[in-house]
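For this view, one protein chain was removed and the others were kept in their places.
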Amino acid sequence: MPRDNNDTRVFKVVGTRPPRPDGIDKVTGRAMYGADVTAPGMLSAQILRSPHAHARIVAIDTAAAAALPGVKAIVTAADFMAQDDAGLDDILVNCMARDVVLYDGHAVAAVAATTPAIARAALKLIDVTYEALPHVTDVDAAMRPDAPVVQAGRANESVPAGMSPNVTHHCEFGHGDVDAGFAAADVIVERSFTTAATHQGYIEPHACLATFTGEDKADLWCCTQGQYNVRTVCAALMGMEASQLRVTASEIGGGFGGKTTVFIEPVALALSRKAGRPVKIVMSRDEVFRATGPTVSSSIDVRIGMTRDGRITAGEAVLRYSGGAFPCGTVDMGAQSAFAAYDMPAVRTLGWNALTNRPKEAAYRAPGAPMAIYAVESVVDELCQTLALDPLDVRLKNAARKGTLSSYGPTFDDIGLVATLEAAKAHPHYHAPLGPGQGRGLSAGFWFNFGGNTCVSLNINTDGTVGVTEGNPDIGGSRAAISQMAAEELGLPYEKIRTIVADTASLGHNDVTDGSRVTFAVGLATIKAAQDAVAKMCARAAAIWGIDPDAVEWVDGAAQPCGPNAGKFPPMSLAEIAAVSFQTGGPIAGHHEFNADGAGVSFGVHLVDVEVDRETGATKVLRYTVFQDAGKAVHPSYVEGQMQGGAVQGIGWALNEEYIYGEDGRLQNPGFLDYRIPVASDLPNIDTVILEIPNPGHPYGVRGVGETPIVPPLAALSNAVSRAIGLRLNRLPMSPPRILAALSGS
Amino acid sequence: MVAVVIWGSLRRFTDGKGRVEVEARTFKELLDRLSQDYPGLAPQITRGVSLAVDGLIYREAWFTAINPESEVVLMPYMTGG
Partner (left out) sequence: MKTIQVSTTINGDATEFLCGPDESLLDVLRNRLGLTGVKEGCGTGDCGACSVTLDGRLVCSCLVLGAEAEGAQIGTVEGLAQGDRLHPLQQSFIDHAALQCGICTPGILVAAKALLDRNPDPTDTELRYWLAGNLCRCTGYDKIIHAVQAAARTMRETADAQG
């Protein structure tokens, strides 16, 4: 991996704040999102969903619906082939229930008709006979041996015998002698926590348009974080060859992990194949909440030992996650990251996943980490209170740093936690006075960051401009950041570059936009593609000058002779080389294809002041500051935007957001009125402090940014509220009724 | 020989050992030898594993070279948001 990163490099374009290339389209309403396209002869489809949390499908009678004028196709599970691969089959069964419905909102049939109104009317004519089955929606209840069984036979080899069939997955991480560590502690605090499932809450509902041409060739337009993954999954489910399914990603109206999988795309494809016409599906908000992936719900026990002077001697956590009605490995990442911020002599984390009658979990920003770190950071804060120690000093004293054996196994390289904690300690926010009834909380947070499979093409146009073609939907301004890195490497102004997101026919596979991978991995591929093009341009200049290509170097956007024997030629700019490219060997392009490794982990620290209204139980966020090691910030405004947006999603998780299930196992709040995400009037400005500790694995020092900021708010808010009301809370969200209940001692 | 640190729940398949030694020069050789020497690890390796070599996490790269003195840690394959 590259370790040629130069801390003293002076950047010209990287680190500036140019306007985003999609800006004008987005402020004028011209940008095309998932639901914004139509096709000639297009049909509209609607999906019938289960009203039961758990039931056997005895029969589905679609005859009356099929007879309704305007109905062109109906599909059920019978129209899809079961998959050998268990993961793929789970995706398919989540798109269309087979024999059993596993949660409220599970799809059972779909209708394509000439208008949405006819499709809706047809749904009412489909007669489904259900036989209700016992259900379970709570993770702790699902783990009991006598719990209703969601699916049997789904446990993998990691699960010991004798547990409920709902338990599908087990993991353990850690090092050191935990018992000896606790024996060395002066104080041990052990607490249990629960966190609710929350939804990514993107404002754009899932939407797609599928068009079959003949039996085996199709085009699919959809809002997704990964068109290549959509192609892989849908081609398998439809029994198609990948080359015959072209997937184009629309502009994406928010994803946050929730658009890394498919829900409606295979259904639209199946309806289109059956009807012989284009089929569009647009989910309603109710469907988004009931049938697309929320995050896991969790129940966590944490035990930490500390000496009187604030040294952590041992830590232990047991995490019980539920990713809904299908096996889910997210608890791995929770168990790995729970104690990642600490240098610990002894640590052990145990993770369990249990099936519940809830929708299939989809990734949500730093999946698995926020709830685990919330529990750990709450206990650390309580220890600080118990021992009358400063919470930042204690974190600094125990902070993971270069050379620390991490809680998940490897030894850390250069990481920015200490610098981030020191920045928080030096900030005026930490020293500002608090009023009566107010509390200040803080928490550290962590995410691994990913690399992954990436292809980039970079074309030198004959007029001296450059087109960059990449394959990852832009969810946070990545087209701007990628153009900046291309401009930096080529020595061109930002305005000369245009970066586009390609369809699946135009590039090789690109992994999903996830894990904060794009600015790191696509940026690295872009730099390499630019270097490839530069080498070719230097060779063209050398040929024109009649000198050895090794005697040419690239400086400030131009080839120039170098070395004692190169001869004296005036530099040739990129535009000059491009203008004669047809005469010197043909068009010039750079490429890079790789599976990127070397993503650098990222730490953040959040500080928050709150005031709790003891009459209503409402929490007001008064002041909020985010400190984060971003590595090199390519576009600082978009880095700040990630930090602010992630923080506010975390604030929502801490204070209000939750999936609420009734005794009947049905979701009670599938709408934005009752699933309350933060609105503008709930919040203060979100201040940001970017630390730039270079990632050794990237030539510019870039790390991922987007995931980490959702991690610290949960504990930061909980610690602030707990200090404000003088009572320790251990359940999220800390909604007004819960705070009132805590204050009244019930 | 390379010393590979495995995570705790895999110890059931390595006779209780948290660190196992295998003869391997690359990520791929290491996975093959682990599956061969400890068949109980094979299902997890098939599902997906990452490998941290001297602190850098590799998700799939078969030909990543491993030195005998490297710190090698097996990790679950991560997927994200």
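Letters A and B name the chains as they come in the text, with residue numbers starting at 1 for each one.
In this text, a contact is a pair of C-beta atoms (placed from the backbone, for glycine too) under 8 Å apart; a residue touches a chain by one contact, two chains touch by 3 or more.
Note that the structure is predicted; figures quoted are calculated from it, not measured.
Visitor: So which of the visible chains would the left-out chain be touching?
Guide: A
Visitor: Determine which one of A:L387, A:I500, A:I677 or A:L740 touches the chain that has been left out.
Guide: Within the whole complex, the residue contacting the unshown chain is A:I677.
Visitor: With respect to the chain omitted from the figure, which of A:A196, A:I686 or A:V721 is a touching residue?
Guide: A:I686
Visitor: Would you indicate which residue among A:F256, A:F326 or A:Y374 is in contact with the undisplayed chain?
Guide: That would be A:F256, which touches the missing chain.
Visitor: Which one, A:P205, A:G329 or A:G416, makes contact with the chain that was left out?
Guide: Result: among the candidates, A:P205 touches the missing chain.
Visitor: Please output the residues of chain A touching the missing chain, sorted low to high.
Guide: Contact residues on chain A toward the absent chain are 17, 19-20, 22-33, 35-36, 117, 200-205, 251-256, 282, 284-285, 475-477, 637-638, 640-641, 644-649, 671-673, 677-683, 685-686.
We adopt the following convention: only the chains that are shown with their structure count from here on.
Visitor: Taking the mean of the C-alpha atoms as each chain's centre, how many Å separate chain A from chain B?
Guide: Result: the chain centres lie 26 Å from each other.
Visitor: In the complex of these two chains, what residues of chain A are touching chain B?
Guide: It comes out as residues 1, 156-158, 170-174, 200, 256-258, 260, 329, 332-333, 336, 348, 350, 363-367, 408-413, 448, 450-452, 514-517, 595, 597-599, 697, 707.
Visitor: Would you pull the chain B residues touching chain A in the complex into a rising list?
Guide: 5, 7-9, 11, 13, 40, 43-44, 47, 52, 54-61, 64, 71, 73-76, 78-81
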